[in-house]
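Here the structure comes first, spelled out in structure tokens, and everything after it is commentary.
Removed from the display is one protein chain of the complex; every other protein chain stays in position.
Coming up: chain A.
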């Protein structure tokens, strides 16, 4: 089947963005919301059609390319691909974006800048849709940066909060560090292969043009980019801070857009990783470490959104782990399922926050179960799903990843996977019990939640329950594709399923024991294990470490260079020139001695130039 208009997906939200920004001051707020909804709605409509054609009808979808510009005599194309992975991503992104936008109608009601908010959401969706259909590295990078920019805008949306401002900046700068890796990888590939086109690159990998050390380097550098975007250790610190943005934005970032981009990138460029054992092992172990590490942090956090944020970091680590053991299938499946239940959890958490008058500390919550079924049931569904309890969606995808790990034969990673499952179930149900069980700790009246919020929650809840029954589409065998997605051979053995569910149940049981049956005993435990508790609560002091290592050192470098520019060089020079100056007293008010400095610096630089060139030539 020929589908020549892949570009429609990002187009409609983009049009909505342009309209909203241009007519920001004249457009009525209601109308702005409607325009934005239409934009994403149309894209979603196309996505459903595409899913029907591509997944259920199993047709291979061709796209066309358009020349964008040419550099160095080589034409660069705007090139799209619609393979199963792309189709699934389009579906996920447009669905979650649509629901988040519907939800925001209620959540952001009354915000003075709601038009701007919707404009940013539209641009965010548009860039992410553009990213997931790009078949050209430069184009991918283009959208990759745009996604980063949008998340900066949205995380910092409430810029009058200093924390939001800081968080936005942090998100932008830290993900940029990863982007350097990606950019270098892109240029390395270009140098070796001479093209940005994924098909050409894949061909080069297959035919052995790009192999060995170069392939490993490229793959690891690309992974560095994914680490930044997907909040993997050690670049994960921005993600929990990004919670300062409005909750619908958190849902969007965590479920479908920003962080999904990293996992998607690894999946989409898997042919690069496949050829390098080192790269795959790196991915697997970084992912595994992040999964466990973030899960242990989530255990002690007290902000409802932070717990969820660390759970995202952990789950993304889990997906990376799946990629690392070689299964794009399992990881993408989990990415999709995670998109459903994490969006659900975040939107439900947002509703909880609204219901409790913007309280986010879970120690001050409680007893919501009785007060609002609309909050508690979706949240419970999300918790069961992320914990991997059958038959909820998370069970199926988590199981696939564990099975993939088992197939790879890495026992240590399997242990990490199971341990993460245990911790995940524990912290999720800790959260659940603290928020919903027992008596209300605050005595405020609960806010009612609006209908638009209920709609979104309901739809996501349904997907979280039944999602797992639809198997993830695999690449049809005879199609020439970039991403080869194949199902795992056979089925997970019963003992594996049993131990996975067992680990979850154990986690839930422990949470129930500590937070329901013997309330208060958790505090005692925390005291007895105060050292461990502190390590987790302080998030392993990673932030502090970075502050010390990077921010301070960068500032020091700037300070140093500035000082160097002005004072050290100036000082030396002034010392040298002091004699001259004092004799002539020419340093009038206007000159204040500095121009001499400048010229002398030039002279010194000249001498260095001359000496190095003259000597370099002699040595050479």
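Just so it is clear, a contact is a pair of C-beta atoms (placed from the backbone, for glycine too) under 8 Å apart; a residue touches a chain by one contact, two chains touch by 3 or more; residues count from 1.
Everything that follows uses one rule, which is that contacts and distances are computed from a predicted model.
Novice: Select, from "Polyamine-transporting ATPase", "Acetone carboxylase subunit beta", "Multicomponent Na+:H+ antiporter subunit A" or "NADH-quinone oxidoreductase subunit N", the UniProt-recorded name of the complex's unshown chain.
Specialist: Protein name of the absent chain (UniProt record): "NADH-quinone oxidoreductase subunit N".
Novice: Considering the complete complex, identify which of A:5, A:52, A:495 or A:598 is in touch with the unshown chain.
Specialist: Checking each option in A:5, A:52, A:495 or A:598, the one touching the absent chain turns out to be A:598.
Novice: Per the definition of touch given earlier, which of A:183, A:375 or A:425 contacts the omitted chain?
Specialist: Missing-chain contact among the listed residues: A:183.
Novice: Pick out which of A:53, A:173, A:377 or A:419 touches the chain that's been left out of the picture.
Specialist: A:173
Novice: Pick out the residues on chain A that sit against the missing chain.
Specialist: Missing-chain contacts on chain A: residues 24, 67-73, 138, 141-143, 145-146, 149, 156, 159-160, 165, 169, 172-173, 176-177, 179-180, 183-184, 187, 190-191, 554-555, 557-559, 561-562, 565, 590-592, 594-595, 597-599, 601-602, 604-606, 609-610, 612-614, 616-617, 620.
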